[in-house]
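Omission of a single protein chain aside, the complex is shown with its protein chains in their original locations.
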Amino acid sequence: MTTPTVQLAPPKPAAKDGFELAGELPMATQAAVPFIEIETLRAKEFLPAAREALTSLIAEQGQAKVIRPVFNWAGRNSLFPLHWGLACCAIEFAAAFGARWDAERFGVVPRSSPRQCDLMIVNGTVTWKVAHKLITLYEQMPEPKWVIAMGNCATGGGPFRTAYSVVPGVDKLVPVDVYIAGCPPRPEAMLDGILKLEELIRERKE
Amino acid sequence: MSEMWINMGPQHPMTHGLWNLRVKIDGEMILDVDPEMGYLHRGIEKISEDRHYNEVITLMDRCCYVAGFAWEHLYILSAEEALHLRPPERAEYLRVLCDEFQRIGSHLMWYAAFVQDLGLMSPFLYGMRDRDLVLDLFQSYTGARMTYEYMRVGGVRNDLPPGFSDQARKVLDWLDARFPEYDQLCLGSTIFRERCDNLGLLKASDCVAHGVTGPMLRSAGMKRDLRKDRPYAAYDRLDFEVAVADGADVTARYLVRMEEMRQSVRILRQVLDWLDHHPGPVLADRLPRWLGAPYAPIGNEGYLLKRNYPKGVGFSAVEEPHGEAQAYVVNDGGEHPYRVKFRSPVFANISAARQYLVGYHVADIPPIMGSVDVCVGEVDR
Amino acid sequence: MASATLYSVSYDLSSALLHGLGSILPPAAASVVTNSDLIVGLAVLIFAVILLAASMINTIVLIWWERKLLGRFMDRRGAMHVGYAGLLQNFADGLKLFRKNTFQPEEADALGFYGGPLAYMVTSLIIFGILPISSGWNSGALPLTLLLALAVFSFAPLFIFISAWSSNNKYSLMGGMRSAAQMIAYEVPILLAVVAVVIVSGSFNLTTIVYEQQNYWFWGPLVVALIVFVAGMLAEMERIPFDLPEAEAELVEGWNTEYGGMLFAFFMLADYLRALVGSILVVLLFLGGWTMPSWVPSAATSFPLAGIVWFMVKTYIVFGLFVWVRASLPRVRTDQLLRVGWNRMIPLSLLSIFLAAVLVTVKCLPVFGCVPSMGV
Partner (left out) sequence: MQPDDLSRALGPKLGDGLLSVEAFPGTAGRVRFRAERALDLFRAVRDDLHFGHLSMVGGIDWVDHREVFYVAWSDEARQYVFLSADVPATAPRIESASAVWPSANWHERETWEMVGITFENHPDLRHLLMPDGYVFNPLLRSFKLHEPEELEVKARHV
């Protein structure tokens, strides 16, 4: 069998520092490979590709249909807010954990250490003096984490927005997911804000 | 372990607010403390200089958020003096009603927080539950749970709704029945007595030197209550005792506050009886026009009228749930107060922290600071 | 059913599985698969999996039980919206913590920081392999199960201290030191109180101790030992009134201040595992284990798995009492705790040993009725 020796291969790249690129065969030699071997080669290429496609499909679908909803369900049903009180809203924050409203019904349990929290409820006026501590606390919380600006002061400074020491809105410092209006918001409003946040988490794609 | 400084705050379960207690410890012993305030400084005194007289009331509610009525009353008293106004008698009784209910609400909040600091969990819920009943009453005639904006220069905003006094008496009966339960949970517990007796001692002479007032001073055996010593509003026409204890420790402060709540219930019954039988106006009818008609939006008329009103200063002092609060209002004849200065009782009580904390254990900080009843809003203003 | 033990059941299961596998394989492979060592190995594996699942599910239900009970004591509802009556709440918490970022604080010691919680968790889990839950739970071949259980139980302060120290946080360090001091102080009275039980029952084997209580439970005659043991267990489990190491009011979250995510979940789970072990030990040593008094109708005690059911009912009631204590007592201070531990608990436990010795010598107590088989 005579095969025309056609040089189809691209010109070899210049050897760098005396190092030859190994394992490169001219195209003509490849064409001389028997049929069965070609099929094997194709199969060898196909199987990993197919596996990759399949796993990615499963992973994607599984991610979308199983894993993500399950973790989102878990995340939205156990929001641990940071236990701290800034100002007036902190009293209503505490009242929401009292006997009448009992936020623990929704799995909301305040924790004192930012390491164990996933929700920071900014319940009051933020001053410039506490701003960097607030940012530190936010950074100490592990991902994924959310912030609720509770009340008018945290949203935009409230009645103190003109004051020299007040941050006009906590969104100047950390990203805020839910704003709750009111001065202070009633405990029902706080629970409603948490339920709104739960809706956000339900739709979460990450 | 060698000596070290630890920061308790601004985010710490002990603080109940936004402040930092720097503590120097050796093992479990406290060697030195240094309270660091100002994390909630909102410039209320400065903002007040930009506001009309009635608009400052909004800030007063937020100044001390667990005792909003007491601070409204404080400001109103001195503003009325600075503006040469007198409220009608019914308004004075209504203010006493607000004040005393507020005292119960504030002390219940204190009880909830203080007992939780000791590790006793259930009373927190009981305290909050009963406080909500008081707040429901506030809501029925002011529309708000915490920030009322109810008092006005020259009276109060509106009268009580019909059926209020029956509802209030029910709440008082309920509270009367709860006080023994509270005492049983705390004083009846050996662990509570072991932890709180002889803790955080502050003798009466030290209290006076460091400006400590309120239940802390009365727990040291000094019978001083501005409601008796320097009666304001309708307190001179009401019959009550000043709660005093002589332990000067955390237990004594507990006893004083509990007794104060009982006395408040006693005052409130008299006030409700009086209000039932003496209908009348609640806002002075000869208000200057720039102070606003009773139901007009606050303070808008001031812009329309060139003022011509005598200058004056007003000084008032009120027995707030935390202690003795004072206000000084300077009226220079302009639309806004020229200067407003407040004296917060907790400010002075915290400034003496070194006197009653050093020498105790780290574990004693929460009950001692709890017995001080810190409200950071009024300290930092 | 009563004669079968959990190990024999898992051995049967494993041999059936492997023989079934061997019958469809070629004979050469079959002989390898049906090797007796392999069967034993798989049996142990099945045994461990069943134990792990049982203890984990029980712990999570225990947390739910505490939350609901605590809610009721406090005039509220507790978790109620996730799953029926909030039963799935703790699963949601666990999954969420599983997904959280894992991190290590700056300048923390990695080995201690990651190893501490793991070791704490593992040592808490090992005890479940030892405790007999009912007559047919494990083979009971170990003669000194009680000592082994208490020995493994007392590893915890070491690991708590290691993880607290390596967190590089002052609050953690103080919490760890308190924890170590407290646990060591209360080990001694616990062990002495257990000696009273051992004197009366004449054995270190938990199964034997339970069988000794067939006719009368030990809580009556050994009430002093019971008091010391329960108080010591409360301290060991770090529950109010002895929860100083995680005293929320002064030491933010105590020794787990710097822990978040899965490692925090380990701590939480291990705490409740230890609470479960404590309740189980109280039931085993003083409340007759899975046995019931004779006046209980036999229909109620002879259905399949009746032993396990009654045992769990008792355990949950004992834990409910611990929750009741938590809902109604304040926390003590470190020096008071240690003073009570060394000055009150140890004399009391010595007294309980003396009483047990008297009991064994007299062999008869009019109050509790004459018991023929009492003592050695």
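Order of writing sets the chain letters: A, B and C. Residues in each chain are counted from 1.
Note that in this section contacts are C-beta pairs under 8 Å (C-beta built on N, C-alpha and C of every residue); 3 or more make two chains touch, one makes a residue touch a chain.
All figures in this text were calculated on a predicted structure; none of them were measured in a lab.
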Shown chains in contact with the undisplayed one are A, B
Missing-chain contact among B:Asp117, B:Glu324, B:Asp364 or B:Glu378 belongs to B:Glu324
By the document's definition of touch, the residue of B:Phe179, B:Trp274 or B:Phe315 touching the omitted chain is B:Phe315
Among the options A:Lys129, A:Lys145 or A:Arg186, the absent chain makes contact with A:Lys129
Given B:Cys98, B:Ala348 or B:Met369, the correct residue touching the omitted chain is B:Ala348
By the document's definition of touch, the residue of B:Asp132, B:Glu320 or B:Asp380 touching the omitted chain is B:Asp380
It is residues of chain A that touch the chain not shown, namely 128-129, 157, 161-165, 168
Note that chain B touches the chain not displayed via residues 37-38, 41, 43, 45-47, 50, 81, 208-213, 222, 224, 229-230, 313-317, 324, 326, 328, 330, 338-339, 341, 343, 347-348, 351-352, 380
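Criterion: only the chains that are shown with their structure count from here on.
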Among line, ring, star, complete and other, the chain contact graph is complete
Per mean C-alpha coordinates, the chain lying farthest from chain B is C
Chain A and chain C have mean C-alpha positions lying a whole-number Å distance apart equal to 38
Chain A and chain B have mean C-alpha positions lying a whole-number Å distance apart equal to 44
In whole angstrom, the CA-centroid distance of chain B from chain C equals 48
Residues of chain A that touch two or more other chains sit at 98-99, 112
In chain B, the residues touching two or more other chains are 12-13, 124-126, 129
The residues of chain B that touch chain A in their complex are 10-13, 15-18, 38-44, 46-47, 50, 58-59, 62, 65-66, 109, 112, 124-126, 128-129, 131-132, 145-147, 376-377
As the complex stands, chain B meets chain C at residues 1, 4, 6, 8, 12-14, 28, 115-122, 124-126, 129, 185, 189, 191-192, 194-195, 361-366
Listed in rising order, the residues of chain C that touch chain A in the complex are 67, 71, 74-82, 86, 88-89, 91-96, 98-103, 248, 252-253, 256-261, 264
